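For reference, the structure is listed below as structure tokens.
One protein chain is absent from this view; the other protein chains keep their places.
Moving on, here comes chain A:
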Amino acid sequence: MSDADAVQSKYVLQTAGFDARFPYTNQTRHCFQNYTDYFKCISAKGEDFAPCKQFKRAYNSLCPSEWTFLWDEQRENGTFAASLEP
């Protein structure tokens, strides 16, 4: 039990918080917005800018991994739908 407690205290379990822009059950746009915001943040501030991680955590929580992988491929191919310029 103490091992489980130790492991549990090491990891903080949380998900993307409530966003008033997307109050409904359909969180698709929330997912997409966080995905594009993360890469815009990266291109504006660089890879090591810590507050960008907030977007990354949010889209990892919200987006199905199929979408995430598909969009990663699209970004590499240059066929991603949205502009990732800051």
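Quick note on the criterion: a residue touches a chain if its C-beta (ideal position, glycine included) is under 8 Å from a C-beta of that chain, and two chains touch if they have at least 3 such contacts; residues count from 1.
The rule we apply is simple: contacts and distances are computed from a predicted model.
S.K.: Which of the following is the UniProt-recorded protein name of the chain this complex doesn't show: "WD repeat-containing protein 46", "NADH dehydrogenase [ubiquinone] 1 alpha subcomplex subunit 4", "MICOS complex subunit MIC10" or "N-acetylgalactosaminide beta-1,3-galactosyltransferase"?
M.R.: Its UniProt record gives the name "NADH dehydrogenase [ubiquinone] 1 alpha subcomplex subunit 4".
S.K.: Could you list which residues of chain A touch the chain missing from the display?
M.R.: 18-23, 29, 33
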